[in-house]
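My questions will all concern the structure given below.
For this depiction, one protein chain was excluded, whereas all remaining protein chains were kept in their positions.
== subunit A ==
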Amino acid sequence: MHKVLVVDDEEILRMLIVDTLEDLEGVELRTAENGRDALDLLAAERFDLVILDYMMPLMTGIEVLGELGDELKQKTAILMLTAKAQEADRNKALAAGARFFMAKPFSPMELMHVVEGILSDSGSNL
């Protein structure tokens, strides 16, 4: 069973992502509406993948990554999801520790495939 955390401040988007991924087998989905909640969850449980929105109030995705420990970042795959699609933003995200990057608006199917891929890789890793 893979655990995936979806962090986005927009409720509709959280819903969209959850609805997209809920059909995947062996995946348990959790959501958080801001960075602070996400960090609390990550501290409490282990997740295989975090889908993290870039632009959020209170804490941006980058700031969340900044507070995430290196060990956690090693074990957990981070997929940065953002409306900021510029090259600079992508680099910033990757530098902060996000291993994957996807621009908004995204295709749910593509997201599903990407998540599937990540999870199967991480599964073999584990």
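Keep in mind that, in the parts below, a contact is a pair of C-beta atoms (placed from the backbone, for glycine too) under 8 Å apart; a residue touches a chain by one contact, two chains touch by 3 or more; residues count from 1.
As a convention for this text, contacts and distances are computed from a predicted model.
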Name check vs UniProt for the chain missing from the figure, options "Lactate utilization protein B", "histidine kinase", "Tungstate transport system permease protein" or "ABC transporter ATP-binding protein", returns "histidine kinase"
By the contact definition given up top, give the residues of subunit A that touch the hidden chain.
9-13, 15-16, 19-20, 23, 33-34, 55, 57-58, 83-86, 104-109
